[in-house]
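Everything below concerns the one structure shown next.
Of the protein chains in this complex, all but one are displayed in their positions.
Let's look at subunit A:
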């Protein structure tokens, strides 16, 4: 009892717009990290099913254990309550690592998250089922479940999730942990300003004594997804230094690579022509984005001290990167130009490029900015703090916690520090940024893992009995 821990082998699941993370409470790293994108094929007639099986399955997902091993394709009938009936009868879902990552003829891709909250019950339930049964291989009725939710979670989404957990999986107890609060806990702080720069959103959440303040919660659709869409446009159009568009072909569509000897030459890989006619547009876009994302993770940087400008851009260090189709190049200024959007969206966010559709649902309110009026990250932090009571501002400013995977971009925290100091010169500002990338990547999950394994937390679980007796009201009352 040294750490006041009391394991009840609770599970923690963090649904994100990009990836979903799941594992056992009390551990320091999630066991399962898989995409929140899912594939589906409508109305699979027996003939089509067997026909496509010839095509699918031979493709190897490099990250997983291979298709089939995990039983990624969760059948519709496999979990009753939620999937029975409805207009989507006959839709077959492919979730988890071997869901979208595996090419299947006619498979569409979608995401069950919208505006940071779970909005599509069916695929989410499928993914949860897949995680519990195929990946963690647990008996759900034995384990309480901690779910993370954004500070702006809706009652509707809570209802979907509670139903999924109690009625779908028959789990004994659950709790909704606010992602901001959990990230602050993961950093060991009860009071903090949590800046989460994720996939669909960047959000700033003030946390005081373990409660997320609604007044200061700010969000905007400026994150990895918008960056990727701008990069997509950049790569698929010729530039002054590159006369041809890049193919951005994913490995699933390439039979044989053609390693060009020289950088910056157009590659001619041998394609899998058999697949091309059966590839859907949504899968193709997902696959191309998945080609861009590793580039972003490997190459993109934020200039940490000053703004970007084209004059000095030529002197910036270059780095070599090779795409799956064999194209490689020394990338220079584009490594810095697009990330500049995070700190100067007015200049560097090109509105004429069609942004991803899910980002357009966020409208401008007191607590959010739409795509039309994005603000720099430091401004978001500033606005969030200024919306709070004067007396707590100082402690928030000295406990800024930066999490989310896009914040792993090199130079981002340093730049944030510089910009905040310029914005609020009279204030003492301290940014807490975990040095271990794990803690940044999985911050909300980690906080949930800590919280759910505390002996003193047992009281807060919403039990199945309570849910059956009081319905959603007990959930809203407990998870405040």
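Keep this in mind: a contact is a pair of C-beta atoms (placed from the backbone, for glycine too) under 8 Å apart; a residue touches a chain by one contact, two chains touch by 3 or more; residues count from 1.
Keep this in mind: contacts and distances are computed from a predicted model.
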Undisplayed chain, where the name is taken from the UniProt record, one of "E2 ubiquitin-conjugating enzyme", "3-methyl-2-oxobutanoate dehydrogenase (2-methylpropanoyl-transferring)", "SWR1-complex protein 4" or "Bardet-Biedl syndrome 1 protein isoform X1": "SWR1-complex protein 4"
Identified contact with the non-displayed chain, of A:12, A:33, A:208 or A:380: A:208
Residue in contact with the excluded chain [from A:236, A:364 or A:456]: A:456
Listed residues A:130, A:219, A:393 or A:440, member touching the removed chain: A:393
Touching residues on subunit A - with respect to the absent chain: 1, 4, 6-9, 142, 144, 172-173, 208-209, 211, 213-215, 386, 388-393, 424-427, 455-456, 458-459, 461, 463-466, 480
